[in-house]
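One structure, as structure tokens, below. Some questions next.
A single protein chain has been omitted from the complex, and every remaining protein chain is retained in its original position.
The chains carry the letters A and B, assigned in the order they are written, with residues numbered from 1 in each.
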Amino acid sequence: MKIQRFAGLAALLASTLMASSAMAETLRWARASDALTLDPHSQNQGVTHNFAHHIYETLVDRAVDGSLTPRLATEWYVKEDDPNVWVFKLRHDVKFHDGADFTAEDVVFSLDRARSENSNMRQLHSAIASVAAVDDHTVEVTMTGPSPLYPNNLTNTFVMDKGWSEAHSLQSVQDYAAGEDNYAVRNANGTGPYILESREVDVRSVLKRNEAHWAETKPQVTEIIYLPIAENATRIAALLSGEVDLVQDVPVQDIERLKNTAGLKVETGPENRIIYFGYRMDDKPLKSSNVADKNPIADPRVREAMHLAIDREAIKRVVMRGNSLPAGVAMPPFVHGWTPELDAFPAPDPERAKALLAEAGYPDGFSVTLDTPNNRYVNDEAISQAVVGMLGRIGIKVTLASRPVAQHSPLITGDNTDFYLLGWGVPTFDSAYIFNDLIHSRNGHFGAYNPSGYADPALDAKIEGLATEIDVEKRDADIAEIWAQVQRDRVLLPIHNQLLAYAMKDNLTLAVHPENQPLMTMVTYGQ
Amino acid sequence: MLAFILRRLLQSLIVMLAVAFIAFLMFRFVGDPVEGMMGVDARLADREALRDRLGLNDPFYMQFWTFVKNAARGEFGISYRLQQPVTQLILSRLPATIELAVVSASLALIVGVTLGVFTAIHGRLPPSSRETLTALAAIILPALALWFLGRGLLWSFGAAALIFVSTAFWAKSFFSQAVMAVSLVGVSLPTFLIGIGLIFVFAVELKLLPSFGRGQTVELWKGWSTGFLTKSGLLSLILPAVTLSLFQMTLIMRLVRAEMQEVLRSDYIRFARARGLPESTINFRHALKNTMVPVITITGLQLGSIIAFAIITETVFNWPGVGSLFVNSVQAVDVPVMAAYLLFVALVFVVINLIVDLLYYLVDPRLRVDGRSGRA
Partner (left out) sequence: MTEAPPPEAPVEAAAPARGFWARFWDSDVFWSYRHNPVAVVSSLVALTLILAAVFAPWIAPHDPFNPATLQLMDGFTPPGEAAMSGTVYRFGTDDQGRDLLSTILYGSRVSLFVGFAATLFSMTLGVSLGLFAGYRGGLADTIIMRVADVQLSFPAILIALLIFGVAQGVIPPNKQESMAIWVLILAIGLANWAQFARTVRGAAMVERQKDYVSAARIMGVPGPAIAFKHVLPNVLGPVLVIATISLALAIIEEATLSYLGVGVPPTQPSLGTLIRIGQRFLFSGEWWILFFPALMLILLALSVNLLGDWLRDALNPKLRQ
């Protein structure tokens, strides 16, 4: 008892001393959900990557403007005599948390693991033919063809220690059929700025600053306590009552109140994510419509009518309380290929929309079911609800089907929806990423999120060509052409880019990260 | 005796099998598990391969048999969402739920029995209008005064609540009538609203109590972490425990009151009164003792339902127990966890039922004829 009290006193004394020199800062960081796993190659999911970025590191990193910056790799280039080979020069004097040296072998091991059978990161590395270490600090990645943009795919692929992984038989990623869990799911050994100290899934994780980290400037936060709180009201209450320092997922309706609360502040900024509606537009009749013999949305006039019915400014003002950037193209402004002309959108014109519907043969409209997630994007359900009303006004009777995202996504990937809301983040900051999944017809690796039935072989070929096109100008022209056709055919119905809001104690500063993956190394204290 | 126990065990087994079957149906029908496990653009062949290895292409009865076999060994596979063994996940969350349930049940029992006895004894007569008016005035006037003095609504409500509790001493029949009415308000309010209300008042406005989680925990042994030993752990327990106990509290209070009122009307109490025994002896020695058997039975049974009722409370307070694990799993269609939780709750109920039945059998000789008859 006595000892305990003494220890407590010492700790208190220490913490006051440290605080005065701004050395020991504990940050209690709350957000809506926990990282799914610690295994860096198991889930391609934002929250999981965000957490992993504190423990593990990637070869390259992305700056806020979208350009690539060095992390574990100091430079990278296409090999002079072979356009299919990427060369990565690695950082010297980097150590893993357990003290092992970081070498080229670790990178080879990690890339092979990331493209192994159970890895969820595999699609990003599907163009790799082989990976080889040239010397301790040089890695050569041989691709199956020219891949000028490949380094863009590396910003979330983390490097593990080969020795540690082999000691715990981590050569493969979690296999659900195996019946036991992979060691890497609950243990971590990276090179990153923080070391995992303890972790209770869904409850709390503690990270301590890595004093041996290679970066010259040490982060101000010495300890991170990561607290997933699922209920919005509870999460905000925790901030208001001073139990947490930083809330990453702030509901838009609470921004004003938090801004006006003494001792708190809110940072907002655009996320690199477009919120849009998609629909089936091929000739097969819709599954949920009263029009049973054909698909009304296949008619371009109906699609135009739907676009004219949407009042994006009203959605921004009321549903998003001003926290969105209305969009006319399904592409965030961060993305290569974006132009203000593409992003222009028509003023809502319900009268014209009604006329178009009548012209297309639907003077009384038609009915359709809209599938919406209700726990994934900012106010996703409310946006869909508002759109139900706007389409209702021109005669399209929409039934709203609202589900958690885990049940919503399979509807889209499984071709089980007529009309749906989805958000699309663009981690590569390039239009090709959008085309591959949303525009290209469903075929192999392409069109995973394209249940529209829109298929144009010429367009598909053009999209596929973007991956290997080395001529930058030709590539830009292709991108512009593809967008022109997508806009002309109204393949997607964009609504807005959502703004993110981080709320925090007013003595700390953290800017909004466009991919919603803020690093706590960026947190600074003081006014 | 042996035959009775055997029959009960057999029945319990059938119940567990039935629940297992429902759990298994969920495996089959709630979404495609492979969808959740594989990446967005896993190829069709990969999906089929995984389905094969998971046994999803086996005939229906084979799959059920495998499921039961594994469940009996406590193996529910790997959580789709968190990639950890389900049994381990549930075990690590169990202490939080059990501690919350035990505290809530005790709270419900103590307050419920006290109020039940009180309202049974003092609630037989309707309060006189003078008593009612005095009490109401005593509650409302100070509250209004405080409000006018600018101390804010919370002070007013606090004062009103304090005076209301004090009416238990000087306006007894008013108090018992009011408690009965308030208890109905409690039953009519959904648990989640009570929880949010408590967070708003005690965490946000008054900043007295934590709004989420269990605070600091100490590991006792083998992964059993307790919140009983730290100040923040105890403070964190208050709001969820109160929220969770309110419904059971009302139930127990009304049950005790009803039982007590019946007993108080019985002949032997009248006889005791006629003998001139003091009221307190009659009430507590004779009457209460006779009402406790059904009360304890019901409480025993309710302990199980508190554990399951905790789903909502745990969600609101971010309490890291099995209930919030279940809700998160439902949202993410994490079927192994859902199925395991269902079987776990069923097991708790079956065991409690079994114990209650056996106790009854030992305590009440009349039941030995029938095996079982209506209990409360």
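In this section, a residue touches a chain if its C-beta (ideal position, glycine included) is under 8 Å from a C-beta of that chain, and two chains touch if they have at least 3 such contacts.
The model shown is predicted, which means the values in this text are computed figures rather than measured ones.
Student: With the missing chain put back, one of A:Asn374, A:Thr413 or A:Thr428 would touch it. Which one?
Tutor: A:Asn374
Student: Which listed residue (B:Leu193, B:Val218 or B:Ile355) would be found touching the missing chain in the intact complex?
Tutor: B:Leu193
Student: From the list A:Leu154, A:Val319, A:Val335 or A:Ile463, which touches the chain that is not on show?
Tutor: Once the missing chain is taken into account, the touching residue is A:Val319.
Student: Among B:Leu184, B:Leu208 or B:Leu229, which residue is in touch with the absent chain?
Tutor: Checking each option in B:Leu184, B:Leu208 or B:Leu229, the one touching the absent chain turns out to be B:Leu184.
Student: What residues on chain A make contact with the chain left out of this view?
Tutor: Residues 232-233, 236-237, 240, 251, 253-254, 256-257, 287-288, 311, 314-315, 317-319, 369, 371, 374-375, 381-382, 385-386, 388-393, 395, 398-402, 404, 407, 411, 416-418 of chain A touch the chain absent from view.
Student: Could you pull out which residues of chain B are in touch with the chain that's been left out?
Tutor: 11, 14-15, 18-19, 22, 25-26, 28-31, 181, 184-185, 187-193, 196, 200, 204, 261-262, 265, 301, 304-305, 308-309, 311-312, 315, 327, 330-331, 338, 342, 345-346, 349, 352-353, 374
The rule we apply is simple: only the chains that are shown with their structure count from here on.
Student: Between chain A and chain B, what is the separation of their C-alpha centroids in Å?
Tutor: Each chain reduced to its C-alpha mean, chain A and chain B end up 39 Å apart.
Student: Help me check something: in the complex, which residues belonging to chain A touch chain B?
Tutor: Per the stated touch rule, the residues are 36-37, 39, 42, 44, 117, 120, 122-123, 174, 176-182, 185-186, 200-204, 227, 229-231, 233-235, 237-238, 240-243, 375, 404, 406-407, 409-410, 413-414, 437, 444-445, 448-449.
Student: Using the touch definition from the top, list the residues of chain B that touch chain A in their complex.
Tutor: 31-32, 35-41, 43, 46, 50, 53-54, 75, 77-78, 80-85, 89, 92, 196, 199-200, 203-204, 207, 210-213, 315-318, 320, 324-325, 328, 331-333
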